[in-house]
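Note that one protein chain is taken out, while the other chains of the complex remain in position.
Let's look at chain A:
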Amino acid sequence: MPGAIYAEGLVKTFGDVRALDGVDLDVPEGTVLGLLGPNGAGKTTTVRCLTTLLRPDSGTAVVAGVDVLKHPDAVRRSVGLSGQFAAVDEYLTGRENLQMVGQLYQMRAKAAKARADELLEQFNLADAADRTTKTYSGGMRRRLDLAAALVVSPPVMFMDEPTTGLDPRNRQQLWDVIKQLVSGGTTLLLTTQYLEEADHLAHDIAVVDHGHVIARGTSDQLKARTGGERVEVVVHEREHIQAAAEVLRGFGKGDTTVEEHMRKLTVPVAGGAKLLAEVIRELDTRGIEIDDIGLRRPTLDDVFLSLTGHIAEAKDEESGASQDTKSPKRRKETAQ
């Protein structure tokens, strides 16, 4: 029995660029899959193929039990899409936007109106409901865009980089909304460039690069593959580096690296916060004064570096399919 979102061997080419090169996905009902990858990896193209916006050159896709290629209209009735750029009409009010979307989901005008009111309340937009969305902040627009995707409470949701460009407070707010949503049983596919975001929201993560899935698993599994946690110590006195290295050797799982000029030592460990406390105690016992100590977890860059041998690209301002088609070439140049 395939999941609520299922894809096998999706291929999509734009000219001579293979944006998707055989993407396989299987998202069980009621779970959240984080599609993690740099710009141009094929995340947006995958979402566009699964939501009927693009027709793949080959491959199979089934969403909510319906073949995407055979019955696109039936798929559209069962999915909600929230894009990278908040697709709301800036000259319409929040309420008018939601009512329009409801009616285009084939709801009666009255039902669409009632649903709009409900969503405005739920997304904390009731006060701004009758203002044109031109006057909304970035976070408010994202919330309205998300609300528009939820008008018919679709069983399957797609969110393409829902928090890109938001400040931390708005990001946190949107995360809370998404968490609440998935706790209600919605199946969600979410693309993101931030491991932290996938970490917070997704049950499973699929890492995509060059148009195919190169790794999948839970966030802990991926981090473990990346080399897991490290303890980083900065000692106060240069003379203490040697002594500190000895202490770390006792706790570490591998070689300690030392950056003399920074007075910084790093060692891979297993054991988390409890182990960190022990390290601190031991350093203290030996009278080694420290400026900074911490448990460092792998970042997105670390995951990418270990999985692909190149560093995840920084976010640029391009969008949509154009970014998916252009970036692979550029990335080759930056690859080490």
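Here is the rule we go by: a residue touches a chain if its C-beta (ideal position, glycine included) is under 8 Å from a C-beta of that chain, and two chains touch if they have at least 3 such contacts; residues count from 1.
Please note the rule applied: contacts and distances are computed from a predicted model.
When the listed names "Transport permease protein", "Sigma-70 family RNA polymerase sigma factor", "2-oxoisovalerate dehydrogenase subunit alpha" or "Extracellular solute-binding protein" are checked against UniProt, the chain not shown comes out as "Transport permease protein".
Of the listed positions A:V101, A:M159, A:L189 or A:V267, the one in contact with the omitted chain in the full complex is A:V101. Considering the whole complex, the residue from A:H71, A:K179 or A:H236 that touches the absent chain is A:H71.
Among A:T51, A:T163 or A:T191, the one in contact with the hidden chain is A:T51. Within the entire complex, the positions of chain A that touch the omitted partner chain are 1-2, 48, 51-55, 62, 64-67, 70-71, 73-74, 76-79, 81, 83-92, 96, 100-101, 103-106, 132, 148, 319-321.
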